[in-house]
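Comments concern the structure below.
Every protein chain except one is present and positioned as in the full complex.
Each chain gets a letter, A and B, in the order it is written, and its residues are counted from 1.
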Amino acid sequence: MGDAILVEDVHFSYEGVPALRGVSLTIRTGEVLAIMGENGAGKTTLVKHFVGLLKPERGRVLVFGTDTRDASVAQLARRVGLVFQNPDHQLFAESVEGEVLFTLKNMGYPPDKARAICDSILKLFELDRYKDRSPYSLSIGERKRLAIAAVVSYNPDVLVLDEPTAGQDFFNKSKISKLIFKLRMQGKGVVIVTHDVEFASQVADRVVLMAEGRVIREGGAKDVLTDAEALRHARLVLPQIPATAAILEAEGVSLPSKPLLPGTLYLELLELLNHR
Amino acid sequence: MALVDLRHVRFRYTGSDSYALNDVSLSAERGEFILLVGPSGCGKSTLLRVLNGLVPHFYEGEFEGEAKVAGLDVRSTPTHVLARHVGVVFQDPENQLFLSSVEREIAFGLENLGLPRSEVKRRVREVLKEFNLESIKEKAPYELSGGQQQKVAIASVMALEPEILALDEPTANLDPLSALEVLTLVNRLVKEKGVLAFVVEHRLEIALRFTTRMIVMLKGCVAADGGPREVLLKAGKVVGYPPVMLVHVLLKRKGLVGDGVPLTCEELAEEVIAKWAMRYS
Partner (left out) sequence: MSKVLDIFRFRRKRTLLHELDPRAKFAMLMALSAASLALSDGVSLAVLLVVEVVLLAVAKALREWGRSLTGLSTLLILIFVLNYLTLPADRLFTATAMALRFLCLTTAFSIFFLTTTADELAAALEVSGVPREYSMMFTMSLRFVPSLARDMQTVVDALRSRGLELEKGGLRERLRNYTYLLVPLIVFELKRSLMVAEALEARGFGAVKKVEPYIELTFKAKDYVVVITSALALLAVAWVLLSGTYSAFIAWLRGIFPRI
């Protein structure tokens, strides 16, 4: 685990309107970071800086030691894979396998190696049976998987997912969380931009809360996602488990810790209700 | 007669091999908040579009069975007539707000009906007041937040005073607080005006607190239909259990809680407090 992306006091405005007002944070490999906040807080603007699509007006962004102002987007993208929110913005090929091959070609993989990677990636994402079909003939969940597959295929060190669970059904959400765990186990860094507090509570190691272009709270998922005040400031709500714990607390029922996950709450309640 | 009455409805989109709706029967009345869930491709969006006739008038295909909405036969009634009884709000606010001010947007549907200008102006004033939109009435849709946009979309369809409100993943692009505000608004319309609401949603944690009835669809069929608690127990594997329900199910296995299935944090907390108090009394 090491530092992959360093964001140092970044300021950025769109046509005179400030979008980022002095944001600093660190993305590490082997860790899942959730960047959260309401729409318009600056989350997507921030992650665009990770591949150099946007360059800071003040401050700087270092990607594995390289200042984003000194490298092209293609060079940065080799190490940081960015998957946008809407899959329809990022499907360029005529077939499902063509999509993966297109990406691998751009990233400099020779054709025979690309083919091998393509086959295994499609199998991993359960898209191999569609490999000759047009990407647009797939369902929305499958298109999202394809967009992620294409980016994962070239093995970037950091994967950034913008709102991966928006509009996704339960099956797809589970698949996405399984993928995220797998990538973390492989030592990759994963950044998810989301306002889905439940999903973040399941997958994130660390959470950064943003509001109005600033970072207002940062820390371990367990600390941040149980902090009602900070979440409210970021226009988010407590996930169900900490919300339940908060109600119990208010009614005089104390729990030993601030639980985030159902399992933890269950064990603590087991203790509580069995205790003689 | 029921407000919505579907009997053995089957529908296949032109050029498709499979049936999007495969023998669906259901009836619904005023004052229900129906949560419609299911994996992508299960037919819930198609079902919603039967209500105002987009299926089969806009989306062509083979339609079988009977579908009556507010006493009108869907197959033979054009969408613009059904639009007076069914207001549909879609997922993406950008593609359903066409005009350059909130006021104008609300007037649009009324204008389309051919109502005289004075009548349209009167109703617009009423709607702006009722939905608390007077302060933003001159703003353009792109100047509003996502939550405000969806509220405007709801107000715009409610201006036609439909008995039924159908929403297709209205909160998909909204942050949790805005999502809660939008669904609270829908619930208010159900409770105060007796509107029949069909809400397609994936985010159960927010919608369950308002749900009076839950319908789960799978591959074009209705897999479960009833009160949210029983339906979740039955179909939770498919649609996902809300976290509080997971905790309850685990505690129940140890015999520590009773049968009532909690849908919200408040309900789980209540359950726990009751048991805890018992032990200490």
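Going forward, a residue touches a chain if its C-beta (ideal position, glycine included) is under 8 Å from a C-beta of that chain, and two chains touch if they have at least 3 such contacts.
Values in this document were obtained by computation on a predicted structure and should not be read as measured data.
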Touch partners, limited to displayed chains, of the chain removed from view: A, B
Residue among A:Thr29, A:Thr68, A:Thr103 or A:Thr226 touching the omitted chain: A:Thr103
Which residue of B:Gly109, B:Pro228 or B:Pro242 touches the chain not shown here: B:Gly109
Which residue of A:Leu33, A:Leu91 or A:Ala245 touches the chain not shown here: A:Leu91
Residue of B:Val9, B:Leu133, B:Leu160 or B:Met214 in touch with the missing chain, whole complex considered: B:Leu160
Full-complex contact with the absent chain, from B:Ala67, B:Val120 or B:Ala235: B:Val120
Missing-chain contacts mapped onto subunit A: 48, 51, 53, 72-74, 77-78, 81-82, 84, 86, 88-92, 102-103, 106-108, 136, 150-151, 154
Contact set of subunit B toward the excluded chain (per top definition): 49, 52, 54, 57-58, 79-81, 83-84, 87-88, 90, 92, 94-96, 98-101, 104, 107-109, 111-117, 120-121, 124, 138, 140, 142, 156-157, 160
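Basically, only the chains that are shown with their structure count from here on.
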Interchain centroid distance [CA atoms averaged], subunit A/subunit B, Å: 29
Complex interface listing, subunit A residues touching subunit B: 37-40, 139-141, 166-173, 195-198, 235-237, 239-241, 243-244, 247-248, 251, 253, 261-262, 265-266, 269-270, 272-274
Residues of subunit B defined as touching subunit A within the complex: 38-41, 91, 145-146, 169, 172-178, 180, 202-203, 205, 238-240, 242-244, 246-247, 250-251, 254, 256, 264-266, 268-269, 272-273, 275-276, 279
